[in-house]
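Every protein chain except one is present and positioned as in the full complex.
Lettered A and B in written order, each chain numbered from 1.
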Amino acid sequence: MTNRRKFECDVAVIGAGPAGIAAATAAAEAGKSVVLLDDNSVPGGQVWRGGKPSDESPAAAQWLTRLQRTTARQIFGASVFQISKTRLEAETATGTIDALFETLILATGARERFLPFPGWTLPGVVGAGGLQALIKSGLPVSGKRIVIAGTGPLLVAVAAYAKQKGAIVVCIAEQTSWTKFAEFGVSALLSGQKSRQALNLLWQTHGIPHWKNSWPVAALGTTHIQAVRLSHNGKQSEIPCDYLACGFHLVPSTELAQLLGCNLKNGFVAVDEFQRTSLPGILCAGESTGIGGVEKSLLEGQIAGLVSSGQLDRARDLAPARATTQRHVNSITQAFALRKELKALPEENTLVCRCEDVAFGKLQQHSSWRTAKLQTRCGMGPCQGKVCGAAAEFLFGWKIVSIRLPAVPVSCASLATLSVGAKSETIRGGLQ
Amino acid sequence: MTMSADVVIVGAGIVGTACAYELSCEKFRVIVVDAEGIGIGATAAGMGHLVAMDDSEAQFRLTRYSQTLWHQMAEQLPKSVEYESCGTIWVAANEDEMEEVHRKHLYYEQRGMHCEILDEKTLRQAEPALRGGLPGGLLVAADAVIYPPCAATFFCGRAEALGAQLLIGRRATSIGNEKVLLEDGTTLTSKIIVNAAGEAARNLMPQLPIRPRKGHLVITDRYPGKIRHQLVELGYLKSAHSTIADSVAFNVQPRVTGQILIGSSRQYDATDTAVEPQIVARMLHRAFEYSPVLETISAIRVWTGFRAATPDKLPLIGPWSEDPSMFIAAGHEGLGITTSLGTAKLVADSLLGRASRIPIEPYLPARQMREATHA
Partner (left out) sequence: MPERVVVYLRGKQIEVPAGTSAAVVAITRDVHCRTSFDGQIRAPLCGMGICFECRMKINGKPHVKSCQVICTDGIEIESDD
C-alpha cells in the first residue's frame, strides 16, 4: 500500500492558498527548485477554493496561471505531519512524502473559530467559511433559508456568495457593535483596493438584514436545525432556517510553526518585515502571521518567495504595501473582538469538545488546559484540539500548550516511516 | 505559615493518592502536596494496565495482591476511571516463547491465579487482529485496564471527604525530620512523611536509587472491537530488563472508547521529554510484526513519559533507614498503576504496626540493591 517519495528542493512551501501560491511562484521564477504542498486536492486554499483559474477572481486566475507556468512541483492531498528545520514528512492517499529543503515557507493559513452554544452540534449548523466551502463542493442552496452569524468580515462575504448561489439569506447576526463595525467599514472604504471590494459586498448584500449586537443563543431542532434563537440588542427571536452558518472570525494554524519552535506573538507566528520567523531558514506568510485577507497573503507570500531566493531588494520594494496590510490586520482585530456575553452562551451540558463529547459543565472545574485534557479528555480526539482549544481559550482563558507530532492524524504506517535521523533532528515540543 | 498533620504525602500521582485514601480510611490526618497537579506525571503518561507480573516472587505477590484489590474496588470506581476487565494475552512468537507460556501458566496456577493456554487457533479466535502463524499465548482473565488520571482524582476525592487536605500547585523544596518545606514558605509538620513523588522522588532525596526510564505511547482513533485484550509480547520482559540499550516491545491496549494504545519503549537516562521519531518508528514496526492491521489505522497522538526505575526492578516501599519519619513509596517502574493499591496497604500496615498480607521486606528501601539481570 505505501509508497514513499523523496524530494530535495531549495524551497518547500506548505499551503497552497494565496500566500503559498505567491511564495512558490516568486521563488520558482527566480530559478529556485520549489515543492509546494497542500492537503486539499487542488490549489487555492480556502478563499480561492476550487482552484480552477476560470472560476475565481481575476487575481486568483492570474496567480494560478503564473504558478502553472513555473517549474514548481505541486503536490496535493499531502498532509504534513512531521517537520524539522531541514525536512518534512507528509502523508498522501497512497503513501508518504519525505522532502528535504534549504528554506521553508509556512503558508498554513487560518481556520474558523467556533464558539459553543446550545444546539451547535446539530446537523445543519456549519461554519461561515464552512458554508462557503460546502457550496463550492456542490452543496445546493437555492431557495434554502440561511442565517449567518458570528463575527468578522467573512460573514458578509459568505452572505454575498450564498445569495449569489440562490440562497435566501435571512439575516446576518454580527456580535460586534454598530460603532465598531462602522469604524471598520470606514477604514475599509478608505483603503484603495479594499474599498472596491467593500462596496461590492455592500451592494451584493443589499436588502439582507445586517444586525449588530447580535449572536446565536440556541440552535433548535431534533435531527437537523430548524430554527435559530438569536439575541439582538437584548431581545430574542426565533428564526426558522435550513442552515445556520456560524463562525467567530479566524484563528491562525500555527501547529507546524510551533512544532519547529518558532516564536509566536499574540498567537500568530512572529515574523519580521522579510517574513522571517525566529528560526533561520524558516519563513511564514499569510493569515498565520495575522488575519488580513487576500492582499496581505499575496504580498507576504511574494516577499517570502523573493527572500528565499535572495532577492531582498525586490522584497524591500514591497514594504510600503506590506505596511498598509498590517494596518488592515489591526483594524480587523479591533473591530471584531469577542464580547464577554459570548462566554455565557454555553450551558452546563453544551458540548465544548465535539470529538470526545465533553460538556462545558465538566470543564468548568478545571484550572488549566492540561488538567482539563487529562481529566475529561477534551482536546484528545482527532481534531487535536483545533476546534475546542480555541473555544476553551476564549471561555476559560487557558493557554493551549503542547503541540507534538503528528501535526495531523495519520496512519500508523505513515508514522512508522519517520526518519531514523541524527539526534539533532529530534522534534521539540512547542516553546512558550 | 505552618500546617500540621499525621502524614504528609509528597506526590499526588496514583501512588500518593492511593496512600492518601488508604491512610484517610485509617483515620490518619493527611496532607497531600504536589507541585503540579493530580495524576499529572507518569500516572498520566502510562498505559493503565492492571497486570500480575511474574518477574520475581516479590513482584508477583505485590502485583497479584494489588490486582485483587482493584477488582474488589471495581464497582465503586466512577465511569471516568473506565475499569475494564479485558484481560491480558501474553503472545508467543516462537517455540521458545511457547515454553515460557507453559512455565508462566504453571507458575500462576500454582499461586492461585487462573489462566488459560491458547494455541495457534484459539489465539487467533481470541484476538483476530493478530497475524497468523503465532504459536499461541497465555490468557490472564484477571488482568484489567483503567484510565489512571481519573483514578487518582477519585482517590483524592475520597481522601478529601475523609478529611485529607490537598495542596496542589505547591512545590516541596525539602523534606525530612518531620518537616516538609514548601517553596512559598509554608512549613508542613508531621510525624510521618511519605515520598511518593515518582520520578521526581530523587529531587528531594538524591540518595534514592531511582532513574528515569523514558517511554513513548501512540493512541489511535476509534476502532471498537479491533483489539479485545491487552496484548503483550513475551519478549516484553527482556525489554523491561535491559539496563543499557534502548528497547521496544509489542504492547497494545484497547480502551473503552475503542481507541488503541500502542507501546512500548524504554530508554535509560533520557531526560528530554521530546518525542523521538526513530523510537516511535521502531515501536510501531514491532507492533506491526504482531498485528499488521495496525498499519492502516489512524494515529492521533504520540507522547512520552518517565517511569521511576530501581536497579532491582522492585519499588521502594517502607521506612527510610536514615530517618524513621521518612517513608518511601516510589520507584514502581512500569507497574505503578497496578501496585498503587498494594503499596498503599503496605504503607498503612507499616504505620499501624500490623501484619501485612504480603511481606514488606523485599520492598524496603534499606534492602541491598543488586542489579537484577534477566536470564
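Simple rule for what comes next: a contact is a pair of C-beta atoms (placed from the backbone, for glycine too) under 8 Å apart; a residue touches a chain by one contact, two chains touch by 3 or more.
Source: prediction; values computed, not measured.
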Which of these touches the unseen chain: A:R111, A:H210 or A:H328? A:R111
Touch criterion as defined above, residue of A:G95, A:G281, A:G310 or A:P382 at the omitted chain: A:P382
Contact residue for the chain not shown (choose from A:N40, A:T176 or A:S231): A:N40
Check each of B:T153, B:S298 or B:T343 against the chain that is not shown and name the one that touches it. B:S298
In the whole complex, what residues of subunit A lie against the chain that is missing from view? 39-41, 46, 111-112, 114, 121, 123-127, 129-134, 137-140, 223-224, 354-357, 381-383, 386-387, 409
Touching residues on subunit B - with respect to the absent chain: 221-223, 257, 296, 298
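Please note the rule applied: only the chains that are shown with their structure count from here on.
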Dist(centroid_CA(subunit A), centroid_CA(subunit B)) in Å evaluates to 41
Contact set on subunit B toward subunit A in their complex: 37-40, 44, 80, 149-150, 153, 218-221, 262, 272-278, 280-281, 284-285, 287-288, 294-303
Subunit A to subunit B touching residues, read off their complex: 1-2, 82, 368, 370-371, 374-375, 380-382, 384, 404-406, 409-413, 415-421, 425-429
